[in-house]
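One protein chain is absent from this view; the other protein chains keep their places.
Up next, chain A:
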Amino acid sequence: MTVIGWLQIILFCVIIVALTKPLGWYMTRVFNGERTFLSPVLRPIEAGIYWISGVDEKREQHWVTYTVAMLLFHVGGFLIIYGVMRLQAVLPFNPAGQGAVAEDLSFNTAISFITNTNWQNYGGESTLSYLTQMVGLTHQNFLSAATGIVLAVALIRGFARASMRTVGNFWVDVTRCTLYVLLPICVVFTLFLVSQGMPQTLGDYVEATTLEGAKQTIAVGPVASQVAIKMLGTNGGGFFNANAAHPFENPTALSNFVQMLSIFLLGAALTNVFGRMVGNQRQGWAILAVMGVLFLAGVAVTYWAEASGTSTLHALGLTGNMEGKEVRFGIVASSLFAVITTAASCGAVNAMHDSFTALGGMIPLINIELGEIIVGGVGAGMYGMLLFVILAIFVAGLMVGRTPEYVGKKIEAREVKMAMLAILILPLMILGWSAVAVVLPTGVASMANAGPHGFTEVLYAYSSQTGNNGSAFAGLTGNTLFYNLTGASAMFVGRFLMIVPAMAIAGALAEKKSIPPSMGTFPTTGGLFVGLVVGVILIMGGLTFFPALALGPIVEHLAMNAGNVF
């Protein structure tokens, strides 16, 4: 570890905190339906969209209607992606002549993109046409991100409102989120990325003759426009197989730094939106503090582990684990990126997690298994974190023997049950499918590494898909019938069975009366609250996943120190 390394980490944190408040202010205005500086340009387009699609923007929806609207929207999104992938061979924008994508891979990828997972069983440049990348993947990057954000906003409204039956209008929220938040940032971001060297072309793959006379086919494409939303929307599905490690998908140290910022940008701002909507910004800062504590702990472990390297490297007199990392990023920017991308549910990678040290790779795995609530996926992180807050408040209530309250709302049996239901989805899918995979020959055959590392590959795959992360221990051959179908079920359940209970909480909270704080109210803006929530998260995650981690990365670390290879 070096001083310059830590300075990069600190600079990252400072910029995120500095951007949280102004962006939170702007997003609050957007979701309250107020005017913004972009309204003169975008308001006519917005009104036109409502007119043509028959949306009454004044009419709000009950939480059930809101959720059904969201689900209908995703059915359509699924059909578009699946259709385009199956038909890409006969559709335009296919200069490389890619054939139709297989049924099970198309199914897996369509589920993967509507759930904001963006698990890559496909290899972008070797499988997908430009049209699939744009209409199939880029558009769903926008819409699944917008969906995550508006669901978080609906849950926040549940806390903020009192005695109301509605939580907002899904169509209006999605349209405003796309037009006012995602698109403007992406336009600027795309141009910045191209200025760093990222291609943005519809031209054919380039045939080069290298200095030594060999032929090299260089894949290009409309990369920057997709990468912008891929990062900002914490989608993470790569244009290229190597994702953000590919020099075209992440050309410079600066493009890397800004991409890391963009992963956390909207998720961090949502904590401020929460604070503003419930009437006390300190409530938002307290939640960001919980995220910050867990984040920095993870960064420290991964950075330390990667900088130390492995016994194999030490035996040869080498330090620093550079296997599967790029020179322009080095150890620190690779470690930081890995922790950010798994803390949020982004899943883009600028280094191969499969080649991380046992402990360095365990932190990304833990981040995902805790539910990606450390800033988290855009929106999903916020509503995931609020579920843990409900549990923490419940625990605090048990200790002092009072009905727990949070930001003026009584937390009662229904909310706690729904929060538990949502959180229990994680172990059910992750541990359940991992157990099935390791006893079936077809599951074991896909492992690339032997020994405990092979088990970690499987555990990571189902953690990543259930958590809608999308990063991978990529040695695992995921593009098989078994992994495509079980993975799709993990992604689907991990996304939607978490959303429905969260929305039920939103609806129940919105109907409750707001009660003013009293002497007996547990303060939720101080260090005690932050510590309590961190504790609940770690205990829940620890009790649930520690046995599985012991079989994977922990035993691998011990084996490595004992000098074993597999």
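Going forward, a residue touches a chain if its C-beta (ideal position, glycine included) is under 8 Å from a C-beta of that chain, and two chains touch if they have at least 3 such contacts; residues count from 1.
Rule of thumb we're sticking to: contacts and distances are computed from a predicted model.
J.: From the list "Phycobilisome protein", "Circadian clock protein KaiB", "ABC transporter permease" or "Potassium-transporting ATPase KdpC subunit", give the UniProt name belonging to the chain omitted from this structure.
T.: The correct option from "Phycobilisome protein", "Circadian clock protein KaiB", "ABC transporter permease" or "Potassium-transporting ATPase KdpC subunit" is "Potassium-transporting ATPase KdpC subunit", the UniProt name of the unshown chain.
J.: Among A:135, A:291 or A:431, exactly one should touch the missing chain; which is it?
T.: Among A:135, A:291 or A:431, only A:135 touches the chain that is not shown.
J.: Going by the contact rule already stated, which one of A:356, A:383 or A:433 would touch the omitted chain in the full complex?
T.: A:356
J.: For the chain that's not shown, point to the residue among A:475, A:507 or A:541 touching it.
T.: Going through A:475, A:507 or A:541 one by one, A:475 is the residue touching the chain not shown.
J.: In the full complex, which bits of chain A touch the chain not displayed? Write them out.
T.: 4, 7-8, 11, 49, 52-55, 65, 68-69, 72-73, 75-77, 80, 123, 125-126, 134-136, 138-139, 141-143, 171, 174-175, 178, 183, 186-187, 190-191, 194-203, 205-212, 214, 216-220, 222, 224-226, 229, 240-242, 245-248, 251-254, 256-257, 309-310, 312-313, 316-330, 333-334, 349-352, 354-358, 448-453, 456, 473-475, 556, 559-560, 564-566
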